[in-house]
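With one protein chain removed, the remaining protein chains of the complex are shown where they sit.
Right after this comes subunit A.
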Amino acid sequence: LIIFMLKSQCRRYCLSGHPTLPCNVLKFKSTTIMLDCGLDTTSALYFLPLPLVHSSRLSKLPGWASKDGTVNLEKELKECAGRVFVDSQPEFCLPEVELLDLSTVDVILISNYHCMMALPYITEHTGFSGTVYATEPTFQIGRLLMEELVTFMERVPKAQSATCWKNKEIQRMLPGPLKDAVDVWSWKRCYSMQEVNSALSKVQLVGYSQKVELFGAVQVTPLSSGYSLGSSNWIIQSHYEKVSYVSGSSLLTTHPQPMDQSSLKNSDVLILTGLTQIPTANPDGMLGEFCSNLAMTIRAGGNVLVPCYSSGVIYDLLECLYQFMDSANLGTTPFYFISPVANSSLEFSQIFAEWLCQNKQSKVYLPEPPFPHAELIQTNKLKHYPSIHGEFSSEFRQPCVVFTGHPSLRFGDVVHFMELWGKSSLNTIIFTEPDFSYLDALAPYQPLAMKCVYCPIDTRLNFHQVSKLLKEVQPLHVVCPEQYTQPPPAQSHRSDLMLELQPPPMAYRRCSVLGLPFRRRYERIQLQPELAKALVPSEIKPGISVATVSAVLQSKDNKHVLQPVPKPTPVPPSKKRKRLMEEVPELLSPKPLLSGSIPLDAFLASLHKSGITEVKVEETADGHILHLQAEDALIQLEEDATHIVCDNNEPLRTALRDLVLRFLQKL
């Protein structure tokens, strides 16, 4: 690939407005890089739950029509617990695909498995032909989560796809919150497994601190971000510019390898996304609350339902419970982990020792599995099933703890447990995932007798940690979602829940385009050894030398090399004068610029030496005029200029020129 022009501007496009599910595009040195492609699944909350087992409650819901009867959408919209829901397969809100031509994206960098869920939408059917870079755990667990999502959807096929309600005129008349849903036309149904496989075939695996060259112009490097297995921040740099992309990082010691902070130093621009969504909750405190609520419910003979993703915090929850259950004397309570990918997720977590924190890593050397859930499985305390059907229904004992998805409560096995346990006040549902508002999640199940506990565990950076981090790594500029530049709307007095920086951060929102403040002034070039050896440096000032370089430039794949000028092949003396003109040798190196001034006395002395003795010196306002009387020539000497006037005496002119040059510096 040959790129002729270098872009000195660096632009950044934002395709997602969700600060924790980023999707940004960076144009840097003629390379177009997409940073993450997160999928906003909160749109699923507008839809009715997909029950795994026939639910008479959900199937008997009344359809919705406007009070005056002008709009009747009985088939598409159902009233449930005082709200109106769309009765269709849940749809997701994609990153913006109209802002720029996605086929021009050269690479996609993935920072963690939650931020790649929109990948099939981006890589399939858009003309995308680039490469996706991700670490192996991100790739493997991302694949599991996509597989799970597809299975959740395909297990309960819904023939109908609701579209009428999206009509602008109709949507205006709907009750809230449907009325206020934005961009509903861009919402898409879930992709298929085939699309997932095709998207994942474009992924190239990378390791932390691996330097990946893109077209010779840019180097990208993933760094450990401490948030989840294989999660990474990315450095995008050339020889002279450095952009850091920080997304979903954590400074807490959970299972992943600690965050690499020092490599973020000296950034020109730091793009900051993926901060904690619950800045007011302390993860440790939440974990304590989680355990005590769980124990209380079990002791009272109730069941505990934990709606969660199949990878991530669940590993920490299991580890915490592993220690907690025995000490709380609840050793015999069974844990069930139900997901189409439960087994894979548990197995995969044990084989990524390289990506784990120190003490988990050292377990492998013994050799022991890094996570204690291996022991929970061995001792039959933890059982995992692909779904509630089959073995689970016969082996299941109560009271128990069930971990299952999806945390939106709209699809997956969790829907069944909501129907099953919702009516008893003995049971408890504990929300640990911070992505969904628990009240919205519960809306279609109201009225609910079961207890609800909200213990969101979000280990990502909080504002205090971020400002400390930024002080440490000192980027020249910070770019972040606009949500981070003001306190949360509900807590507008909390100025500690926002970023305050000097200079203030550059904020973006969905669909914004930012020019990043870069002044690229230099590019790396290689002097071939033969050329370097032939250079003649001369000292111009103490400590500063210069050398004139005449060379042939070769640029290939954005790499530049200077070669020595090839020796001209002797041109046979031409007979035609005209040809002479055509062959004006461009090859002759251009003459250097001159600098300095000519001292009169020394110059006169050297004239004398070369046999020019009859010189009349005349003083002028700016210098001197020298008349060479025998030769009939004039030399005008000034501070910054010399003028040689000499008619048709070429040898003399050449001699004078060389004399003058002796006193000047050449650049």
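The rule is short, and it goes like this: a contact is a pair of C-beta atoms (placed from the backbone, for glycine too) under 8 Å apart; a residue touches a chain by one contact, two chains touch by 3 or more; residues count from 1.
The rule is short, and it goes like this: contacts and distances are computed from a predicted model.
Q: For the complex's missing chain, which UniProt name, "NEDD8-activating enzyme E1 catalytic subunit", "Signal peptidase complex subunit 3", "ER membrane protein complex subunit 10" or "Integrator complex subunit 11"?
A: "Integrator complex subunit 11"
Q: Of the residues A:S103, A:Q210, A:N359 or A:Q474, which one touches the chain left out of the display?
A: Hidden-chain contact among the options goes to A:Q210.
Q: Among the options A:L330, A:A353 or A:V473, which residue touches the chain absent from this view?
A: Only one of A:L330, A:A353 or A:V473 touches the chain omitted from view, namely A:A353.
Q: Which parts of subunit A face the unshown chain closely enough to count as touching?
A: So the residues of subunit A touching the unseen chain are 2, 4-6, 8, 136, 206-211, 221, 239-240, 343-344, 347-348, 350-354, 361, 364-365, 367, 369-370, 520-529, 532, 535, 537, 540-541, 543-556, 560-563, 565-566, 577, 580-581, 584-597, 640-650, 653-654, 657, 660-661, 664-665, 667.
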